[in-house]
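The following block contains the structure, expressed as structure tokens.
For this depiction, one protein chain was excluded, whereas all remaining protein chains were kept in their positions.
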Amino acid sequence: MKITIIYDTSSGHTRKMAQAVAEGAGTIEGIEVVVKHVDDASAEDLFSEGVIIGSPTYCGLMTWKLKALFDKSQGKAWGKVDGRIGAAFSSSGGLGGGNELAVFSILNALMNYGFIVFGLTEYAGKGVTAHYGAVAVGDP
Amino acid sequence: MKITIIYDTSSGHTRKMAQAVAEGAGTIEGIEVVVKHVDDASAEDLFSEGVIIGSPTYCGLMTWKLKALFDKSQGKAWGKVDGRIGAAFSSSGGLGGGNELAVFSILNALMNYGFIVFGLTEYAGKGVTAHYGAVAVGDP
Amino acid sequence: MKITIIYDTSSGHTRKMAQAVAEGAGTIEGIEVVVKHVDDASAEDLFSEGVIIGSPTYCGLMTWKLKALFDKSQGKAWGKVDGRIGAAFSSSGGLGGGNELAVFSILNALMNYGFIVFGLTEYAGKGVTAHYGAVAVGDP
Partner (left out) sequence: MKITIIYDTSSGHTRKMAQAVAEGAGTIEGIEVVVKHVDDASAEDLFSEGVIIGSPTYCGLMTWKLKALFDKSQGKAWGKVDGRIGAAFSSSGGLGGGNELAVFSILNALMNYGFIVFGLTEYAGKGVTAHYGAVAVGDP
């Protein structure tokens, strides 16, 4: 099973999250992980069995570059990836700054494409969870 | 596989949607469908392999009765239904009246519990889709 | 100008937030502040010039008691409070646990009623903001 992690980054925090997610996923046997900056990603990358999208929180949403990937890939991938697995993560400058909303904007786009999405009920640590996808405030 | 459809209804429109969803699901071999009004539902019903929640659109969200089911079932079911399948539908009085947002409020609660959720890319008819779950304006 | 703060609370954290918001608002000249637990609130309280709703984060949404206030007040207040000011706050158990989504569920209901809503761009402190309404993780 191939998982593709596509991320955008501004301060480098979301890149760090992408690397942490990749390391976590890479420890599972039988999982091949590919990490791509949004500048290097294309519609083909949305055909992986699992797609995880990470974005800095910009105006409470994913960045325009990630949105452009979804918009421009519609002709090739939309409606052709039904039932594949999608997830999201985001990094923001402040608590209450929109990171959950940014995660939800990604889940929204993934569901629109046909991906099935999910969160995690477990707590990653005291007071840190990923019910809708991992979030971080500042340096993760 | 057992699917439980839990609905609330005000004008009767959401009940009609629940019946249509039940008929559709019932035609699939190996699927047992149970339909319950929220007044008759309890935490146990959230342990089905598939849970579909339908609500009238009230203030752009599911009704308080359905929310009470989620809130009061937390001790018994939260975090114990990870990986089960969840979906949502809603009926509203007007286009733009909040039915998509009501559907998203249900998906939000389902994800929080640990359900995996999804929408449909296919169109049910001309100009009618269920990208996040089925919606209806007025009589479905 | 009268501001009514209506809150629900589970661990007491949201009550503390309600008190802090009330103290902040009370320092502004000409503002009368009333704080009510949801059990003591009714449709009449939604007619204040400003209404601020605070909720523990339950399943990424406001609690069922607060939702019941909105649902049951529709006949008396819906569409009769257009242009009044609304805001929201929420307390959650964990970062990424749904507090922003709970705030958005409140703003959604307030907008549906006709309230105008807003967030704050200023940072309350390093890494703490209230772009959509104040949020807290654990003890505020």
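Before moving on, here are some points about what is shown:
Labels for the chains are A, B and C, by order of writing; each one numbers its residues from 1.
The rule we apply is simple: a residue touches a chain if its C-beta (ideal position, glycine included) is under 8 Å from a C-beta of that chain, and two chains touch if they have at least 3 such contacts.
Since we're looking at a predicted model, the values are computed, not measured.
For chain C, the list of residues touching the undisplayed chain reads 78-79, 82-83, 104, 108, 111-122, 131-132.
Even with one chain removed from view, chain A keeps its contact list with that chain: residues 58-65, 67-68, 70-72, 74, 98, 101, 105, 108-109, 111-113. Think of the hidden chain as still there; on chain B it touches residues 60, 93-101, 103-104, 123, 127-135, 137-138.
Here is the rule we go by: only the chains that are shown with their structure count from here on.
At the interface between chain A and chain C, two copies of one sequence, more than half of the residue numbers in use appear on both sides, so the contact is built from largely the same positions. Chain centres here are Cα averages; for chain A and chain B they lie 26 Å apart.
Our note on geometry: chain A versus chain C, Cα centroid distance of 30 Å, whole angstroms.
Shared interface positions of chain C, defined as residues touching 2 or more other chains, are 60, 98, 101.
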